[in-house]
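Every protein chain of the complex appears in place save one, which is left out.
Our next item is chain A:
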Amino acid sequence: MNEVMAVWAAWLRPSAGLPTLQWSVLLAVAAAAGHLLQRHTGLPKVVGYSFAGTFAGLAGFSGGAWPLQGIALFLLELGVSVVLFEAGGRLALRWFRHNPMVLLQSLLGSLLTGLCVFYALRYLGVRATVAESLAVISMAASPAVLSRVVVDTRASGPVTERAMTLSTLSALYALTLVNARTGVLTRQGGDVGDKLFPVLVVLGVSFVVGAVLALLLRMALRVMSPTSENTSMLLVALIAAGTAVASHFGGSAPLAALIGGLLLKQMNPRPWAWPRQLGTVSSLLTMLMFVLVAVVAATAPWNPAVAGLVAALVLARGAGTIVGVWLANWRSGTSWRQAIWTGCAMSPMSSVALLMVSQFATASAGLGAEVAGIALPAILLMGVLGAIAATFALHRARETSRSDEAEGADLAGEPLRGKGS
């Protein structure tokens, strides 16, 4: 593929440079793949995006050099931040007051996921620090993939809502722990205070940036309608600014965005209408994010030993999440069956996990490489399989438009049809 690109580079000199052309063509292919896959198989478009990115990555596409840096890292952070801001805005803290079991479901689900992954990897001989890092990364489900699946399948209902909430909370826990962990990694030696300082900086900066973001949007919403296109543009622009500032001052952009969304929801209980307004630009941004994740993840080297570890991680992660959510389901308002589908819907692992792997790679080259060696293939696998599992789970929970259409199709064969007296 690199030879082909070299020929292109010599033959064509586009004004914006060859990488722009490469990315534009790849995104066009991904858009077509997403559309065709959904049309012909009913799978969500995000699976098509990931396929396109995977093929490009496996073919040696050079647009996603690992570890991520520069504009690629910023675009990924921006995409994740937009998704997490909206996901944070769906977290109503009052719900946990009325139904603390949901909070317990999230805590138990994340905890068991981490423990299962840690012990599974340790059992297979993975070094403790690597297993620990992978366990924390594995806690995070992907609100980004799940929200795209929900949009594509037009899903709504208790399983959909709860899976989104638990995924967002799991991302919150994982981002916090990873930031703390990588903060400690950068300060080897010294006393406890020295080690805690970077952790407090990263969490503090993220919180302050999130709070400022929420306050600015709260002020904007006093004079602007949430349905206005300009409000959506203001939102994206402010998140982009927050992403740049958070990273610059040593905070975590996704964590800041998630906290910003969460705080805004508490300050402004009015309905959130802007996700519908964000429209094509936001969709393009998220598509870019999924393609980038797949391209980067596909560059990871595969061998039988890695395949075994990846399989163990994926299975342990799935089991931990489902069992954790199921165990705390008692008196939480959903049935036991729905709890299982909620756990299944949380299987996707994508951009948030990739960002966390990237953080490890930046914090420690040695540990980062070991973590990435297992995490990137797992992310690649669960970006696609996770989206399919989530679609299946929402469908079986009868919360997608497809399940309703299927009912209609079943009915069409019944003898009542056409007997309208």
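Here is the rule we use: a contact is a pair of C-beta atoms (placed from the backbone, for glycine too) under 8 Å apart; a residue touches a chain by one contact, two chains touch by 3 or more; residues count from 1.
Assume contacts and distances are computed from a predicted model.
Look at the chain that isn't drawn here: its UniProt entry, checked against "Amino acid/amide ABC transporter membrane protein 1 (HAAT family)", "sn-glycerol-3-phosphate transport system permease protein UgpE", "Putative glutamate--cysteine ligase 2" or "DNA-binding NarL/FixJ family response regulator", names it "Putative glutamate--cysteine ligase 2". One of A:P19, A:P67 or A:P158 touches the chain omitted from the figure, and that residue is A:P158. Screening A:G183, A:P226, A:G260 or A:G368 for touch with the missing chain picks out A:P226.
Within the full complex, the residue among A:W272, A:W302 or A:F392 touching the omitted chain is A:W272. Listed for chain A, the residues touching the missing chain in the whole complex are 89-90, 92, 94-95, 98-99, 102, 154, 156-158, 161, 165, 225-227, 269-273, 275-276, 332-335, 398-399, 401, 404, 407, 411, 414, 416-417, 419-421.
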